[in-house]
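A single protein chain has been omitted; all remaining protein chains appear in their positions.
We call the chains A, B and C, going by the order they appear; numbering starts again at 1 in every chain.
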Amino acid sequence: MATVAGTLARPANVGVWSWITTVDHKRIGVLYGITAFTFLLWGGIQALLIRTQLAVPNGTVIDAERFNQLFTMHALTMIFLAVMPLGAAFFNFLTPLMIGARDVAFPRLNALSYWVYLGGGLILTSSFFWDAPSAGWFNYVPLSGQTYTSDLGIDFYVVGLLTLGTSSLMAALNFTVTIINMRAPGLTMMRLPVFVWMTLIISFLLVLALPPLTVGLIQLLFDRNFDTHFFVPEAGGDPILWQHLFWVFGHPEVYILILPAMGIVSEVLPVFARKPLFGYPAVVFAGVAIAFLGWAVWSHHMFTTGMGTVPRTVFATNTMIIAVPTGIKIFNWIGTLYGGSIRFTTAMLFSIAFIVTFTIGGISGVMHASPPIDGQHQDSYFVVAHIHYVLFGGAVMGIFSGIYFWFPKMTGRFLSEGLGKLHFWLMFIGMNMTFFPMHFLGLAGMPRRIYTYDQGLDWGFWNMFATIGSYVIGISIIVFVINFFRSMRQPKTAPNNPWDAATLEWATTSPPPEHDFDVVPTVRARDPLWYDRDHGIEAPEPTGEHIHMPPPSYYPILMASGVALLGIGVLSHLALTALGAVVIIYSIWGWALEPTD
Amino acid sequence: MAHATAGHAPAHHRTNTGTDNRKLLMWFFLGSECLFFGSLIATYLIFKGDSVVGPFPHDHAGEKGILDIPVTSTSTFVLLMSSVTMVLAVYGAQHGLQKMMKLSLLATILLGITFLGFQTYEFRTFGHEGLNLGTNIFGATFFVMTGFHGTHVGVGVIYLSSLLLASFRRSGLGPEAGFHVETAGLYWHFVDIVWIVIFTVVYLIPT
Amino acid sequence: MRATRLGLTSLRGRRLLPLLALVLLVALLVACDAPQSTTEIAGNNNDKLWEPYRVVLVLAAIVFVLVLVLTLGFSIWFRERPGRPARQIHGNTRLEVIWTLIPVAIVAMIAIPTFDALFKIDKDPPADAMKIEAIGHQWWFEFRYLDDKGETVLTTANELHLPEGKPVTIALRSVDVIHSFWVPAISGKVDMIPGHDNNISFTATKARPEPYLGQCAELCGLSHANMRFRVFVQAPADFDNWMSDQKKDSTSATGDLASEGEQLFAQSACIGCHTVRGTSAQGKVGPDLTHVGSRTTVAAGTLENNAQNLARWIRNSADVKPGSKMPPQGASAGGTLTDDQIAAIAAYLLSLR
Partner (left out) sequence: MSHAEQASEVSEQHGLTVRQYLMIGAALTVITIIELAVSYSDLGSAMVPILLALSAVKFVVVVAYFMHLRFDSALFTRMFVGSFLLALAILVALVSLFWADSHTLPLK
């Protein structure tokens, strides 16, 4: 073990340390998955508390302050700590396998992005021990300014999101390069699995959408702590600037949340219908179009801010047009079902349900896109219904479909189909019970973000109904957790390709070896394994040649702790920031000099 | 970060597009930086002329503008020259001209530090003349934007210095010196073009 | 993986749809009936926005049913059956063009009435429109009626009276954070943003004795949920009566308790924050209380206006409204007034009609 002077010795490749120092994309994917799922449970518990408080008029379970913290943290946890990283878990685990690579382009950077995510997540979550942010997930100024929220909560928000943004940026750059440059021979862009395409697209979105948010956060940080007045009208600033910067990021962000799920559905449907995806090029280009148009719609979150008529017309038009490429996807998925020989596995049920529930959310989106109508919807439960139909009925359902689908590949074991179906039906019924009535509540004039409401408003019935629904979701998730632990105790029996799927990850063992493939596969068609199967092409024999994989490294977690210190310092004592900077510089030095072979 | 590569030895040279992974990463990172500085500059433009009290950047209502254009032109020139030396360093690295590379790197670093010196001088003078972050919206937008640019220059100085230091090792920058220096150069030039824009938008164009 | 185990038989599918339709219908009716419903049309803005809304609802229902029927139908029809292999179809350009063009057409059908309504709603109000200024405070609404020159002729709080059939234009301002002005039955909302002079114009079209309920719709801090207000739409003559009553200064209290309260009020901290026209109370921090007795609620629409609630509010307003900016006055809550004194003040306030 060669040690360069002043750098750390190479870690050994066993035990807990092997996880802490791993640079293997599959292990990092697993780390992402487990961490993010834990946060999903936590965000869900927060949601259940919210629902419990709202179950009856004038509820007294939770006070106003806690309630504001809960919905703010619920959204932040779900979006930044659960759903985005669950997407990352999939693309970390799968992308190299699906493109026939042995790892990502920058394995240590990949590990770094995970550890920074963990650090950011812990910082944000630990805010509950001090002051949790309470100004909503889009954190509008002036409410989030020093004058009206002087506690540390908003600083936790700023530091947490800056840290998480850094993590996402690194992951996204890494995966862009990996997908563009590291595909197996024969795997042209138009043969890429749709999931990989969606990963590429969200990577682009992340890289380009995070900076405006970063700038907004920096301005907020300066306004709160360094005496600037970016958002203070009396001093020449303007609170609307924050809204623009946030939503310039925020709208691409919602596509960052949904596109991985759309990618998963596009992989699952063909496999269980036993036929190729209907209209592959259209599905891919629709994804690109959604991402592209997603940049020109941000002000639809600001229709009620007194924007002029002409800007509202423009943003409304752009927003409505997004229904067209999304519709293309929906109909192509339905086309994939047509003429199939459909197997109703749990994964398939989730994907089919996705089509329907996401459509409900999409359609209510198009309703908000009409500015006069949005005047009634904005900041009402109608919007809450929309976001949960797209985020839960869309993103989360898609993710569960992916979990059931790839579980054998990731662990070598199957999840029980019986429990799986129980999970599915409970979740499907529960989510519709919870979120569909919110449309009625919105129409009945119930504003969002209220911790209490009056008896006389007639909102009691549907709120109770929704609360019961949310407990049903809770039970469904407990079923899933049981299913998970039960399966993990089973022996590893999964064959390479249990579902008879078509993409490259199914060509290697379940779970895959550290180097992914004994022989890098050659791709001859869009559905490579089906092509090989139908043309009688045998998998090549391993040559037995030694395959060199990047060794584990301490530096990612070390550097991540430096980044976390940087943030903690801003929240507590600037000396810690300085310490963080020192740690980072030391890690960069060691990182650069650490031999990678 | 630019040194992180997939371990399987020559694989990162054989890429689908024939481009080097690190350069691709750097270019796309710079794309991200476009949006970062774009947002900062947009903020500056949105609030241009909205300061309620002075000091103002340019001559305003009989009051003299605070910006010192001759001084900043000099520092702009310094940064521009650093781009020239940078490109020479890349040339040296790519053609195996060790001495040229090291000297040009050194020159670039020194020019970068000089630029930072000018900026420190400018910030301090403004402070003395009563312009701080909180004075008015010009102060806020100006200091935050140019401050973050300055930070980028600082990071660049560290980046180049580490290359320079590493080049004195026995193995030098290794067989891939060309890539390392070129990637660093991309970053450095980008920081320069951001200044080209800031210089025009802030200093040359009056209110 | 066996098709029999999927628990998704055609029978259930067929029963599901009518059931769903029924539930939807009932639900919509309930939604329309609610006191703060958006589906009521008591203002011309709502009238206009329901033109696109009706179109959207019909089209949305069609699209949804289409997707639902196709998805469920294909799933069931094409389930795995022995001897029927999947058909290896890769796509169909003509179909794909069709399902691109149909959404384009639907979007156009939504967009056109939308913009029509938008431009109508945004049209400048007529010059003779009544002018009001609504100011958002954490957590109550101040309303000022303005004359033609923009001078305030009447200041009140939390209850807005409007004449039926007369166009009004309301300037929306805020003194602290962002609030939003929303009376669902009359018009969509517009935000009150510090530093921006937003406004909203409409005509209330249906006079009735019960108030229309409004609520702040933008998160504005702890008591955002308790920032409510009421709109009374009256026949023009009734409105004019109300207006002239309100313009009068307060009159001295009669009755023992109320008179005692009047004195106590004048000696307490109250006058630093509240105005009662015709007295020494000229504070501007809290709501104008000149005719507070004539209002139906206290604490920005959260409590019914009666002696008990007034006393409760004065004793410790944060008890009603977390975070309230009015300091507790009752001795039990850290203030200076005894319960008897508070009862007197409440009686006085109720007498301010």
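Operating definition for what follows: contacts are C-beta pairs under 8 Å (C-beta built on N, C-alpha and C of every residue); 3 or more make two chains touch, one makes a residue touch a chain.
In this text, all values refer to a predicted model and were calculated from it rather than measured experimentally.
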Sole contact to the chain not displayed, among C:Pro52, C:Pro163, C:Pro194 or C:Gly286: C:Pro194
Residue in contact with the excluded chain [from A:Pro311, A:Pro495 or A:Pro595]: A:Pro311
Among A:Ala172, A:Val194 or A:Leu208, the residue in touch with the chain that has been omitted: A:Leu208
Contact footprint on chain A, counting only the chain that is left out: 180, 183, 185-186, 188-189, 207-208, 212, 233-234, 236, 238, 240-241, 244, 248, 295, 299, 306-308, 310-311
Positions on chain B where the hidden chain makes contact: 13-20, 23-24, 27-28, 30-32, 34-35, 37-39, 41-42, 45-46, 50, 52, 69, 73, 76-77, 80-81, 83-84, 86-88, 90-91, 94, 176, 178-179, 182, 185-186, 189-190, 192-193, 196-197, 199-200, 203-206
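Just so it is clear, only the chains that are shown with their structure count from here on.
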Mean-CA-position distance for chain B and chain A (Å): 33
Residues on chain B engaged by chain A in the complex (per definition of touch): 1, 3-9, 11-12, 15-17, 19, 21, 24-25, 28-29, 31-33, 35-36, 38-40, 43, 46-47, 50-52, 132-134, 136-137, 139-141, 144, 148, 158, 162, 166
Complex contacts: residues of chain A adjacent to chain C: 63-65, 68, 135-136, 140, 142-143, 147-149, 233-234, 238-240, 273-276, 278-282, 304-306, 309, 312-313, 316-317, 320-321, 323-324, 327-328, 330-332, 334-335, 337-345, 349, 352, 355-356, 359-360, 363-364, 366-367, 369-376, 378-380, 417, 421, 425, 437, 440-447, 449-454, 456-459, 461-462
Parts of chain A lying in touch with chain B, wherever the complex brings them together: 102-109, 169, 173-174, 176-177, 180-183, 207-212, 214-216, 218-219, 222, 226-230, 234-238, 241, 245, 248, 547-551, 585, 588-589, 591-593, 596-597
